[in-house]
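All protein chains of the complex are present and in place, except for one that has been dropped.
To keep things simple, chains are lettered A and B as they appear, and every chain counts its residues starting from 1.
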Amino acid sequence: MPPADKLCTIHNYTNRRKAGPDMSKQVFPGDELSSIEEYAAGYGAYDDGQSVRASIIGQSVLNSQERVIGSSGPLVPVPRPGDTVIGEVAVTLSSRLIVTIRFVNGRRVTNNVECVLSTRNIRMRIVALAGDVMVLKIVSILNGNIHATVDEPQLGVLFTKCRRCGLGVITHRDAVKCAECGWIDDRKLSSEFGQSGFVKAQ
Amino acid sequence: MGTVSILDGLERKLITDSLDAGRRADGRALDEPRKITIETGTIPKAEGSARVRLGKTEVVTGVKVNPSTPFPDTGDKGALICTAEIAPLAHPDAETGPPSEGVIELARVVDRGIRESHMIDMSKLVIQRDVSVVGVFADNAVLDDCGNLFDACSYASCAAILDAKMPTWEMVDGAPKMVEGASSELPISTIPVSVTMGRIGRHIIVDPDATEWMCMDARITITTNSDGNICALQKGGREGFSFEQLASCADTAIAVGAKIRSTIESSKQRS
Partner (left out) sequence: MGGRESDLVLLNSDGIRCDGRKIDEPRRISIKAGVLNNANGSAYIEFGDNKILAGVFGPRDVHPKHQSDSNTGILRVRYHMQPYSVPERKRPAPSRREIEISKVIKEALLPAVILESFPRTAVDVYIEILQADGGSRCAALDVAAVALADAGIPMRDMVSACAAGKVADTIVLDINNEEDQAGQADMPIAVMPNSGQITLLQLDGILSTSEYKKCIETGLVGCKLVYELQKKALKERYFGGQGS
């Protein structure tokens, strides 16, 4: 069996049920799952114009309420909408941040894919600095970019440094204060600021 | 130390906290190498071959033995060429194209250990003096890079050289001609074993794994021969070692190397 983190569960579907032994089956890319009249292609499936077919190896997954069929299987290192990611701020621009993704739902990834965080509607002088570690939620994949949000208390900066002297900071109400020089600065802080439990020995 | 990202710093802290508490992240003792498995004869079409796993690191080495033209100044000796390559499937950062300086260093350190220990008696690899000699090519392919490629390639090269069958050639009309059905082992005089140690802060660890390798301040590869003498060295990394540290590293290399040498020797007996 592959490691458990290589198998995904489809958490995007509400009322998902793994079809009973008579319904759920092991599927391989190209296997026919249903006709297009019966079900729509969900995650792990595609529509070839006549049939819905599996696109990844896995267990077939049926959502009979929404009439969607798909397959669960090995995960690719690219996040999907709804996933939580941890990454490093690569670039800061006037109205957005580019963040290189390092963890997807707690799983270390090495594919250097970036996501975009719009900062236009965040009323803060500094949301994050380049090099900061942030936790974000993926909202969409649009026009070739992966878009993320920080609009939840647990989302935002996990680790940062003082903008003036580059040393460690402590939280100071909603802001951060340099432990060395006392400089106080804005950041969109995560409620889990400073917690490094996601880093594990490989 | 150069600029280290916050994530790298967190990873390093995990490793050093564990070392300060007297253990390694994977539970090994400081002077304990990872599990070594050696299979020989993996590539039957090569004259010699070995697949070595050092923890999760994996190397496949093939040895080719061909007649070759000697260099003008060494017509009384055979030729040895040892190469190394990190296949791009071995690591997300491994690249296609010309070898990086790190890969060239890897190949040269592995080559030096075998060459300088005089593992193969090159004077016995002469078909006709100054005209034709035997060339031994040991090509190392790293297929999974999970740290310490120096030792993995060195053990794989040794095991593949020990596994190699050398055809016999005779000179016919000024050119070497293979004698059907006559082959022998390569003339082996000693078995060199490299032991790579890394320094992280004040701790010295044997056979660093991938995460430890990323965190090392300095490293040293010490190759010893069957007599327990030191025959090749390579210090690397962005910081240094004290004299006392180096003295103790040599003792470790000899002690750890002796056990690994018997593993390499028994890989030959099994095949």
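Just so we're on the same page, contacts are C-beta pairs under 8 Å (C-beta built on N, C-alpha and C of every residue); 3 or more make two chains touch, one makes a residue touch a chain.
Note that the structure is predicted; figures quoted are calculated from it, not measured.
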Checked against the full complex, the residue among B:L54, B:L80, B:A141 or B:V206 that touches the missing chain is B:A141
Can you work out which residue in B:K56, B:R108 or B:H203 touches the chain that's missing from view? B:K56
Absent-chain interface residues of chain B come out as 42-46, 49, 56, 58, 60-64, 66, 83, 85, 87-92, 96, 137, 139, 141, 143-146
Using the touch rule from the top, list residues of chain A that touch the missing partner. 1-2, 6-7, 25-26, 28-32, 44, 46, 48, 53, 55-58, 73-78, 110-114, 141, 143-145
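One rule holds in what follows: only the chains that are shown with their structure count from here on.
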For the chain B and chain A complex, residues of the former touching the latter: 5-7, 10-11, 13-15, 18, 25-26, 92-93, 210-211
Residues of chain A touching chain B in their complex? 88, 102, 110-111, 131-133, 159, 161, 196, 199-202
